[in-house]
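Shown here: the complex without one of its protein chains, the others still in place.
Entry: chain A
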Amino acid sequence: MGSTHEVTVDVNGRSRRATVAARTSLADFLRDELNLTGTHLGCEHGVCGACTVLLNGTPVRSCIMLAAQADGESVTTIEGLSDEHGNLNPVQEAFCRSHALQCGFCTPGMVLAVQSLVDTVEEPTREDIDEAIGGNICRCTGYVQIREAARSAVEEARCARAATGAGGAR
């Protein structure tokens, strides 16, 4: 038998304590222990990007990170973007508006990748958008609508900042 580990992980703003087996990936921990099944598992070797979550605000692949390595860290999953009533956040709305999904399998990873771009880059270029979603594979859309959703989300964030006079992306 392998070892087990006590972990405390902040998931979507809520502190979660659990005992995990050493071999448990962060993705399996989120899905099987916390029932946060919005994190999808595709390739399980870090290629497809479906399992992307934000670790302390930065996109990472949760299938090639151990749950034990997330001890003391902060994780945002797709469930953490909408509000408590289930209202979609602006990036999610942009995906709907732009018809940026078909089967939906890659969508949680795509949305979180775009969310990180919106949060961290004030005036992203087309190249920045491609770089942000470059590690996520979509087999339905051909990416055109996803790029459009990202562009739309970026534009909306810019307008929102201008309207509130906020200091810009962190």
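Following the convention adopted for this analysis, contacts are C-beta pairs under 8 Å (C-beta built on N, C-alpha and C of every residue); 3 or more make two chains touch, one makes a residue touch a chain; residues count from 1.
Operating definition for what follows: contacts and distances are computed from a predicted model.
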Message: As a check of understanding, state which of "Heme exporter protein C", "Malonate transporter subunit MadM", "Purine hydroxylase delta subunit apoprotein" or "Carbon monoxide dehydrogenase" is the UniProt name of the chain not shown.
response: "Carbon monoxide dehydrogenase"
Field: Contact with the hidden chain (one of A:M65, A:I78, A:V91 or A:C138)
entry: A:M65
- line: Cross-chain touch to the chain not pictured, restricted to A:T52, A:Q92 or A:S152, is A:T52
Field: Touching residue (missing chain; options A:E44, A:E79, A:E93 or A:E156)
entry: A:E44
Statement: In the full complex, chain A touches the hidden chain through residues 1-3, 5, 21-23, 25, 28, 44-46, 49, 52, 55, 58-61, 63-66, 68-69, 113, 131-132, 134-135
